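What you see is the complex with one protein chain gone and the rest in place.
We just call them A and B in the order they show up, numbering each chain from 1.
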Amino acid sequence: MRRLLWPAVVLVLLLALNVFFTPSFFSIQVTEGHLYGSLIDILRFGAPLILVSLGMTLVIATGGIDLSVGSVVAISGALACLQISEDASLFTAVAAALGLCLVLGAWNGFLVATVGIQPIIATLVLMVAGRGLAQLITGGQIITVNSPAYKLIGGGYWLTVPFGIFIVVAVLAITAFLTRRLALGMLIESVGGNAEASRLAGIRARGIVIMVYAFAALCAGVAGLMISSNVSSADGNNAGLWIELDAILAVVIGGTSLSGGRFSLGGTVLGALIIQTLTTTIYSIGVPPETTLLFKALVVTAVCLIQSPSFRAKAFRRRGKVPSAGPAAEEKVQVTA
Amino acid sequence: MIAPAPVLTMSGIGKQFPGVKALDGVDLRLLPGEVHALMGENGAGKSTLIKVLTGVHPADAGTIELAGAPVAFASPLEAQHAGISTVYQEVNLCTNLSVAENIFIGREPRRRGRIDWKRMRARAGELLARLELSLDVSAPLSTYSLAIQQMVAIARAIDIEARVLILDEPTSSLDGDEVEQLFRVMRRLKEEGIAILFVSHFLDQVYEISDRMTILRNGRLVGEHLTERLPQVELVAKMIGQELEELERMHGEAGVFDRPLVEARELGRAGAIEPFTLTIHEGEVVGLAGLLGSGRTEIARLLFGADHAGTGEIAVGGAPVALRTPRAAMNHKIAFCSENRKADGLIPDLTVRENIILALQATRGWTRPVPREQQDELVGRYIKALKISPPNPEHLVRDLSGGNQQKVVLARWLILEPRLLILDEPTRGIDVGAKAEIQRLVAELSGGGMAVLFISAELEEVLRLSHKVEVLRDRRLVAELPNDGELTTDVLMETIASGGRAS
C-alpha cells in the first residue's frame, strides 16, 4: 500500500488545486438523465488511457514494453468503423476489430518470447507499420459512421453514467480477477522479477509473455473502439497518437518499475487518472492550454524523481555532497568481482 | 634459497561486513617472481582479501605495504596505477571492441589528438608476442575463445607496468590446452619478476604452477606453505578443516536400496562435466563430494533438466525419459534447490507465501490457482516445520536472512512431494542452528522414502547424511564410496586429492 502513497498524494494535490480555483469542481449534476461534472469528465475522457495502461502494466511487469498500442488503437477503431460503414452488424464490427488486435498482440508476444527480440524494438515494428495499416484500412480518409449503437461504446450513457466507465470497471475487474484471483499475476511478477529462477521453478514463461502482449493489444483495441465511437469516426493517422507514452508514464507513476516484477493495477489507474486530471486541471486553473505538455513534463519529472531511490538518497541524506560516479561504480564492481 | 624482499605485504587484515567477520587477522606476502596460490573453500575470504587489496573495500584493520611503502587504495583503478592488476574469472573486457583496443582503451597512443591506430596495433602485437601469442589484433575480441580473451586481459594488465598480477579463478572455464597456454604465459611473467597471486579450485593446477600458497578458512589464516612441501591431502584438510568431535551418523542403517529411481548413464555435457553414470535409489541419500568447480552443480543441473545433456541418457523408474526442461523433470517428481539462491531460486520482490507456492502453482498453470486456504495451510505448515522466521507469510522474501531464504526455497520444493530432491549446498552461508535443522530434515525425508542428492563442500555433513558418496574431481566422477562406517573424512579427502587413484 505504501507504494500507492505518492501517486495518491499527487492526485489529491491536483484535485485540491482544482477545488481551490474552481470551488464547484466536485459538484456533479444530473441533466437529461446524464451525469455531468468535472470528475465525471476526468473518468470519461480518461477511460481509454486507463484501459491501455492496464494492458501496459502487465507487459511492463514481465520486464517488457509495448510501443505499438497507439497504432493498435487506431487499427481497431478503423476496422470497426469500416465494417459499420459497410453495414456490418455492431457485433461483427467489434468482434473483427478485437480479433485483429488479439492477433497483432500475439505477434508482438511471439517476437519477444519466441524469437527473442528486445521488446522495445519488437513492438516498434508494429508501432510504425501499424499506423500505416490503420491508414490503409481507412483508405487515408476519416471514416465517419452514424450508428447509435456504436456511439454508445465511447460516447453514450447507461443508467445516467457514461458507458465508457462501465467498460473500464469491467476490464479492471477482469484484469484483477485474472491476475489476483487466478494465479496469472503471481506468475507474471515471477517472470519479470527473476526469469531464470522462474524457469527453474517450472514456469513456462513463453506462453505467459505471449498472452500478456495479446492482452495489452486487446485493451488497446477496446480503447480504440471507445475513442472512435466517441467521435463517431475513425482517423487512422491521429487516433491514439502517443497514447503508448502516456500509458507507460501512467504505469511508471503508478509505481510499477520499468525493469519488471511487482505491478500494481490500482497504481496504474491512479497514474492514468493523474495524467487525465492534469489536463483538466490546466483548463480549470486557467493555465493556457498550450502549456499542458510543459506542466505534464514537470509533474512527470517530479514523480519519477521522488520515486528514484538514488534521488531520495541524494536529496535527503547527502545534502551538500557532490554527486559523483564513485559510489555507484563501486557497487557495480562489488557485484562482479 | 635466499628469499628476496616481498613486493607486497599484507598483515593483520580484518574486514567486517554486517553480521559477518569476513577477514580476521590475515597475512599475505608476495615475493617478486613467484606464483602464489590463494587457497580456501567458499566463504573462506579469498575474494574479500583480493577486494581489500585492490581497493574495492577498505580494510577495517591491518596494513598493506607495496615495495616497503604503506598503501591504501581507494579504487581498483588506483591499485592498477600502483602496479597491482587484477584479471577476473569472467573476463571484464568489451568483446565488441578489437583486441588491440581492449588492451589499450583509456590510454590509447595518440598523435596530434587523434588515436594512432597503427601504433596501437603494433604495440598490441608486441605485447602479445611477449605472451607468445600472435593474434589479428584488429579483429573483435568476441571472435576469440575465452582463453584468448583471458590472455588479452592479462596483456592489458601487464602493460600497466604491473608488479603484482592477481588472477582470480582464470582457469575455471578453460580446457586443458588452454590452461597449458595460460601457464606458459604465467611462467614467462614470473621470469620477468612479476608476482602472481593465483586463485583456483583445481588442485592439480595449483600444484603444477604455484611456488607457495596461503590457505584461508572462515576468514582466518590457516598457514603459508611451500607448495612442494605440502602434500595434497594436508592441503585439503587445511582447507576444509575438521571438527574434533566424532560425528554421529544421522542416516539409518546403510540398508539395501534395490529400487532404482533415477539412473543416469554416461550423462555428460561438454565443458561442464564429463560423462558419468550414477544410480539413485528410493529412500537413498547420495552425497556429492568434491571441491568447488569439480562438477557438483553441473551434475545436479543435468539431472533437473536445467541444462541440456550432450551425451548419455536418463531413466526414471526404469523408463528412459528426456529431461529437456525443469518442468519435464518436475513432472517426474524431481526437485532442485539451487546453490545460488539469489540468482536461481528466489523472486526477491514476492512474499514468502508466493515464493513457497511458486513451483506448485507452476505445475498447475495460471488458470487453477492454489486455493487460498490450501496456500495458507501449506505455507503455515512449512513455516512452522522449517522454523522460518519471521513466521509471517506476507513478508517480502528479500528481507529474510540467508538461512530463512534457503528454507523458503526448500519449502517450495517440499510441498511438491518430490521423489528425488536435489539439494545443492543447502547449508551454505547459513547459521549453525538452521544447518542442523536442514540436516535433520534431510534424514527424515529419506526415512520417509524420498531420494536425496545432497551436495555440500563440508565433508562431515556429506558423511553424516549420505548412504553413499560420489567423489568428484576436476569435472569428473572419480569414485563411488559406500558410507559403511569405515569411510572417514580422511579417506574422502584422500580420494578427492588423489583423484580416486588411492582407493
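Operating definition for what follows: a residue touches a chain if its C-beta (ideal position, glycine included) is under 8 Å from a C-beta of that chain, and two chains touch if they have at least 3 such contacts.
Keep this in mind: contacts and distances are computed from a predicted model.
Choosing from "Sugar ABC transporter permease YjfF", "Nitrate reductase-like protein NarX", "Cytochrome c-type biogenesis protein" or "Membrane protein", the protein name stored in UniProt for the chain missing from the display reads "Sugar ABC transporter permease YjfF".
Which of B:31, B:77 or B:146 touches the hidden chain is settled by the complete complex: it is B:77. Taking the complete complex into account, A:301 is the one of A:89, A:144, A:160 or A:301 that touches the chain left out. Within the full complex, the residue among A:22, A:85 or A:135 touching the omitted chain is A:135. Mapped onto chain B, contacts with the missing chain fall at residues 76-77, 80, 88, 92-97, 101, 105-106, 108, 110, 113-115, 117, 136, 139-140, 142-143, 156. Although one chain is not shown, part of chain A still touches it, namely residues 65, 115-118, 120-122, 124-136, 139-140, 236, 245, 248-249, 252, 258-259, 288, 290-298, 300-301, 304-305, 308-311, 314, 323-325, 328-329, 332-333, 335-336.
Please note the rule applied: only the chains that are shown with their structure count from here on.
Centre to centre, using the average C-alpha position, chain A and chain B are separated by 44 Å.
Only residues 47, 50-51, 56-57, 75-76, 86, 88, 90, 92, 168, 304, 306, 325-327, 330, 336, 338, 343-350, 354, 358-359, 361-370, 412 of chain B touch chain A when the two sit together in their complex.
Residues of chain A touching chain B in their complex: 181-184, 186-187, 189-190, 193-194, 196-204, 208, 261-262, 326, 329-330, 333-334, 336-337.
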